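One structure is given below, encoded as structure tokens.
A single protein chain has been removed from this complex, and every other one stays in its place.
Which chain is which? They are A, B and C, in the order written, and residues in each are numbered from 1.
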Amino acid sequence: MDAVVRFRAAVCLLGRFPALAGVDLDVAPGEIVLLQGPNGAGKTTLLRACAGLVPVTEGEATVLGVDLVADRRPVRPLVGVLGHRTGLYDDLSVAENVRFWSRAGRSRVADADAALARLGLDGRLADVPVAMLSAGQRRRTALAILVARRPRLWLLDEPHAALDQDGRDLVDRLMTDAVGAGATVLFASHELDRARAVAHRTVTVAGGTVSGLLDGAVAAPAAEPAGEVPVA
Amino acid sequence: MTTPSNDSGAGLLRLHPDGTASRGSRILGIVVLVGSVLFLYVALVASKPDESLDAMGQLVRIMYVHVPAAIACYLAFFVTAVASAMYLWKRTTGWDALAASSAEIGVVFTALTLLTGSIWGHTTWGTWWEWDPRLTSTALMFVLYIGYLALRRAIIDPVSRAKQSAILGIIAFANVPIVHYSVDWWRSLHQTATVASLDPQIDGLRLFALFLGMILAMLLYAWLLLHRFRLEFASQALEAKGLDYALQERRAEGRADAAEVAATAAPALDAEEVR
Amino acid sequence: MGTVLAATSAWTYVGVTYGATVVLIGGYAASIVHRGRKVGRQLPPEERKWS
Partner (left out) sequence: MPDAPASDLLPRESILRDAALVMGKDLRIERHSKVTLGQLLPFALLVLILFAFALDPDRRILEEATPGLFWLAVLFSMLLAIQRAFSVETADGVIDALRLSDLDPAGIFLGKAAGIGLHLLVLEAALLVGVTVLYGTTPHGWLLLAATMLTATAGLAAAGSLYGVLAAGLRVRDTLLPILMLPVVAPVLIAGTEAFTAAYEQSSGEGWRWCGLLAVFAALYVVIGIFAFEPLLEES
């Protein structure tokens, strides 16, 4: 089975800022890969690029067999994204949010209810409006939506943030269970010791560039910048 | 591409090195200037005032500017709509720059139409504004396209800006006939026949003046578009140029980060082996 | 007397109209050319497609 994620010298622009300035990355099926690097290095943009939310303007980028440069939209239903922003409706309750986003994502209602139970949200919390939840509970709700979606590729941006101790253990279990069931996980984290414990491989993101190829894979020739002296 | 040989030709053809002028635009500019002089002569001097039934006298000369300006702004917004459609199809920045330039020129011509229409209203109805259907729908169009320009200013990402303003450029133009039709119909209910009688009897030199005004407006629009397009194209190129520079800077920053991470990561890796 | 007054006021209207036209269009044209030079100066010649 070829790589789930295959980036070669990929460039992504946020407005006019080249958030990703040359990414070489492979992620094999069933892997849990950790992205580490300073703030602003491009970890979030890389995850969003894999989810087809950010256009890849140069280089090659294929996720789950979908060529993101040509048309990035078909990859979206196949991935599950957990970002800093939870994508929840503040006025709806936890259960209503999970049920709406599950039906919007074409997953079954049974999976939604199972996910709620799995994340410990099926009790008193189910009918609490999301606006009144703590950051940790909001993240659990977002995780429940992701779990209900049963995506083939998990894209998690600092999944441990705002969670308490058993919340973090739960995230690690979810990741290993998902991979055990055939999914693949790519996540960014700053809690390096915990993250390394669960990750199969660590890749460094620095200044929008990544070199995370599996041994044996060939990196694309580094795209030399035009070498033009910038006009003052 | 040979750099322009600046010293050739008469002084008139010497082009400013950095400007957006070119041989073509300079010639067109000269044609427009000569045309303007001719137009002013015919419109103000040669043509007779209107002595028909409800004679407007000299005031008919205002029409020689008002009507061409109105036509020019419709042309400008039509070009914006076509360029927007072409951008959505071809996705090249040239079409986006053309749409933006034509819209801005259209807004200027619309302002001129409203201004001359208002002066015209004051001479005949004594008020600075009259709910004449053409004037009213022009005013609505004016606000809508100012909104178009505001939308362009509000979006930073060049690709997103181009795509969203292209869609608005088409929808806005699709609205012009609707607004026009409903305003005409609205005023025809209330305003009896005052508007119809006001179109002065235009013939002879007066017709020629109006005709010359229209031609001149088209040429002027073309000349303005030529320069405004090049300005837009150049400033977008400048934005993109900053991009290559930012890309180099980003990669340099990347190398620095990688070195720093490698330095800190070394001890942590050893710890991992130990476990 | 009335017609003379009317005639002069008619000519003032016409004068104001044409004056406003020249000022508006002329001012706009000047601003475009000026901005064009300012931006053109920052762009190396080969980038400019028109000259």
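The rule we apply is simple: a contact is a pair of C-beta atoms (placed from the backbone, for glycine too) under 8 Å apart; a residue touches a chain by one contact, two chains touch by 3 or more.
Note that the structure is a prediction, hence the values are computed from the model and not measured.
The hidden chain, counted over the whole complex, makes contact with A, B. For the chain left out of this panel, the touching residue among B:V183, B:A209, B:L225 or B:L247 is B:V183. Touching the missing chain, out of B:M86, B:I146, B:L205 or B:L238, is residue B:I146.
Even with one chain removed from view, chain B keeps its contact list with that chain: residues 88, 140-141, 143-144, 146-147, 150-151, 154-155, 160, 163-164, 167-168, 171-172, 174-175, 178-179, 181-183, 185-186, 189. For chain A, the list of residues touching the undisplayed chain reads 48, 51, 53, 73, 76-77, 79, 81, 83-93, 96, 100-101, 103-108, 111, 114, 129, 147, 149-152, 177-178, 180-183.
Note that in this section only the chains that are shown with their structure count from here on.
Put simply, the C-alpha centre of chain A and that of chain B have 44 angstrom between them. Chain centres here are Cα means. That of chain B falls 14 Å from that of chain C. Between the CA-based centres of chain A and chain C the separation comes to 55 Å, rounded to the whole angstrom. Those residues of chain C in touch with two or more other chains are numbered 42-43. Touching two or more other chains at once are residues 241 of chain B.
By the touch criterion stated above, chain B contacts chain A in their complex at residues 156-159, 239, 241-248, 250-258, 260-262, 265, 268, 272. Against chain C, in their complex, chain B makes its touches with residues 1, 3-4, 15-16, 18-22, 25, 40, 44, 57-59, 61-62, 65-66, 69, 105, 108, 111-112, 115-116, 119-120, 122-123, 220, 223-224, 227-228, 230-231, 233-235, 237-238, 241. On chain A, the positions that touch chain B within their shared complex are 11, 13-18, 21-22, 36-38, 41, 55, 192, 196, 204, 206-209, 225-226, 228, 230-231.
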